[in-house]
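Below: the structure, in structure tokens.
The full complex has more chains than appear here; those shown keep their coordinates.
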Amino acid sequence: MKKVVGLGDMICGLNAPGYLKLIQTDRFDVFYTGAEANVLAALSYMNVPTDFVTRLPDNDIAKAAVANLRKYGLGTSHIATGGSRMAVMFVETGAAQRSSKVVFDRYNTGVCGMKPSHFDWDGIFDNADTIVISGITPALSPDAATTTLYAAEEARKRGVFVSCDINYRASLWSYEDCRIYMEKILPYIDQFIINEDHAKKILGVSAPGDCYQENGLLNDDGCDIVAKEISGRYGPGTVALTRRLTISASDTVWGAMICENGRPYHSRMYSIHVVGRIGAGDAFAAGLIYSRMNGFDPQKKTDFATACGVLKHSISMDFNLVSASEALELAENRDYGRVNR
Amino acid sequence: MKKVVGLGDMICGLNAPGYLKLIQTDRFDVFYTGAEANVLAALSYMNVPTDFVTRLPDNDIAKAAVANLRKYGLGTSHIATGGSRMAVMFVETGAAQRSSKVVFDRYNTGVCGMKPSHFDWDGIFDNADTIVISGITPALSPDAATTTLYAAEEARKRGVFVSCDINYRASLWSYEDCRIYMEKILPYIDQFIINEDHAKKILGVSAPGDCYQENGLLNDDGCDIVAKEISGRYGPGTVALTRRLTISASDTVWGAMICENGRPYHSRMYSIHVVGRIGAGDAFAAGLIYSRMNGFDPQKKTDFATACGVLKHSISMDFNLVSASEALELAENRDYGRVNR
Amino acid sequence: MKKVVGLGDMICGLNAPGYLKLIQTDRFDVFYTGAEANVLAALSYMNVPTDFVTRLPDNDIAKAAVANLRKYGLGTSHIATGGSRMAVMFVETGAAQRSSKVVFDRYNTGVCGMKPSHFDWDGIFDNADTIVISGITPALSPDAATTTLYAAEEARKRGVFVSCDINYRASLWSYEDCRIYMEKILPYIDQFIINEDHAKKILGVSAPGDCYQENGLLNDDGCDIVAKEISGRYGPGTVALTRRLTISASDTVWGAMICENGRPYHSRMYSIHVVGRIGAGDAFAAGLIYSRMNGFDPQKKTDFATACGVLKHSISMDFNLVSASEALELAENRDYGRVNR
């Protein structure tokens, strides 16, 4: 089986336990995360070979991060060593009407200083089916942006499928404009994931006002308009929109649509009681890639990837530890929530 | 006050904390459980004397299990020592659209090797009102099946009331067919607990298709048909059906009905945000037994036992630590959910 | 900026983790609380200077309590030392249909023996805008009642605004009748917080029966009648009613109204998935005080204070760690529940 490659940073995530605020806790639950690594971890749990490419400093906390990638089966043989620190983030989990909060500390990490020359691209792309990138890594530094673009170009050159989630984080885009960068890289992207809010804010693509439902959600038609416009304007054969109606930090409605070769496909919208919503989009991306590698038709792809994202909401920390059969079972609408013994 | 006897296995339950998956956790919360012990623990918390009969190996983890039974007031003086291992199970708690998972390891435990001759039946049945058995223990081994049947026969012989919950676990019934066994033991059973799904699958008793509501639940009439048929065909004076509509692993609708001397009685259906749903049926069984020992009329019995089962959903681990007055308060529909100080 | 003073007892709160019952746990989460301290902690988190007045014994657990007040920014320089013990309470958190339970142990604490002569009132009231008292402290002992009344009289004399939440706890009022005491102190109170149930039970003030909605909640008109009657009969310029519809221990509907100079103002009613509901009223009181100190108009005051109380439900333990801008954002009905990164 061919492998999926990912390029991005690793973060040491420090989670205040339960619903404690940072000021209250004297313990953190630690986990290791990163948008692109999350996608690969979800794929690895579904038995897809992966190879995660990053640059980490030579210290014991970075070693712990790599050990954690290995634990979840990610390939780690192309991780470069360098730089003097690793990204950290502090997380407090919201509930009810209180939002979750993330304090990022991603300055000057190994990845911020990575250059194309740090990596063995032939080895990385050897036997690769897909590469996973995101809009987070290029936001970190000019070097990271250059290397991400380089990777996308190389992938295209070698016939490797390029999947990108824009994952827009306003607080990270400081040195350059996100739109300018995205427009440079979009020509190399085969599959592009975004939501309607970022489509409007970053790419200036929006649906007419009457496509919004009373609850604030963009309706099916509106999604189709946005996705087709992006696909048409920038070229990705697959454009996927994730759709979230936040009831509160504890409850959410979530689903997705994809536009594949100009035709739209819609998932059901799920009502979800949230355990861990961070990483739902990454799980969805993994579901799309898995679907493509397994030849699912576009509707099944939409349903399967959405089920992956839905199930992620039930899982703590950022890796989606869901097997393909579990996601299929939900996608195909069979019973769920019972005790399996 | 007369005592309630239970016969069954004890399991060392190992729970991944919170909603962690087994692969994620490096700690387990440990608890000691078993369907029949759960019924007795619930009765003991309501101040009913109990005596739990089992067979455990001579080691320190079995000692811990017995200490835990004592903690919750169960009589432990008829526990036989023997066999070389104790049952273990690993549990991960589902949430939202993700089901809970149990990895059973119940092979060759002390109970699998128990024989009627291991126990002092005169002492066990001395001053006993009721014996609690279930469909789990006979599934474990031929010896366990023989001893369970022996206990039911002995109880009948001595005028002790026999309560049995079928508790069907497909993965445990390997050496024999569940239906064949149940049909052998049902003649000795006075009170039989089952749900409509198992009634159909195991006993072949079902209601007409038009008795199913749109949400998949069997309606009141359908329940009456099933319960009456079981009572009529196999003889138990009391047949109880528990009724569950699983919204998700986090939310459920739950209630029950009983058929007593051929007449049906229905509880309200409760909407429940789930903390610990395992053991709800055992708590319900305890409620039925408590009701009978205290002379509740059939409707009060139904309401009380259902309230016991409902409250179990709010309690971690498998023992229902609810007093009779707390259950009555809910059954009688007074205020709940406020802070008691 | 002027400071807010509070007078009351501190409790060492011992919380069974998660949803465990007291009998199940071998660990407690410890926190330090008290109705009046909770109000001050919420104000301190919104950058209002505070000074908490209490009397604590000279031992290491009282030192820990004071350190915790300092942590959250409360002034502690007027805490008297004396008495031989500190209040303790054991808490188990309810869920679903099971109520939370508190075992109080508040006998003979430092505050029970406090006398006006223990404190430097000139220092306490120096630069004070408001004093926070409640109906809990006077219930603890005659000395505590005398000192609370003395503080209210002194405040009135010095032009300091007096805010009082009746916080009725039936189990604490043993030595005197709550109504008799409240009628002695109400003339000195400028802002009075109560709910309709306590208004009826303690003050004998109620609305006509047809003001109750089917779900048991008193409607807007009924609230207006009650609040106006209290304001008119006893004199507080501001009377606030908190309104709660308990769906279960896990879900609640909550809001408030205030009657300011005879005119009623109503908040939205919020549906809330509960993390920590204790202290919601204290957070609301803090919101009212903050609003007055910042000159909010009565409707904004109502909305802001209600948002404070709503957000408290999302926070563990009893201090409301919510900034003024977070509460304003919710009050003004913008998006909430998203991840802030």
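Note that the chains take the letters A, B and C in the order they are written out, and that residue 1 is the start of every chain.
We adopt the following convention: a residue touches a chain if its C-beta (ideal position, glycine included) is under 8 Å from a C-beta of that chain, and two chains touch if they have at least 3 such contacts.
Quick caveat, the model's predicted, so the values are computed rather than measured.
Identical protein chains form the entire complex, numbering 6 copies in the structure file, with 3 of these shown.
The definition used in the following text is that only the chains that are shown with their structure count from here on.
Mean C-alpha positions place chain B and chain C at a centre distance of 44 Å. Annotation for chain C: no residues touch two or more other chains. By the touch criterion stated above, chain C contacts chain A in their complex at residues 270, 272-276, 307, 310-311, 313-317, 321-322, 326, 330, 335-341.
Across the complex, chain A meets chain C through its residues 18-21, 23-24, 94-102, 104, 169, 171, 246-252, 277-278.
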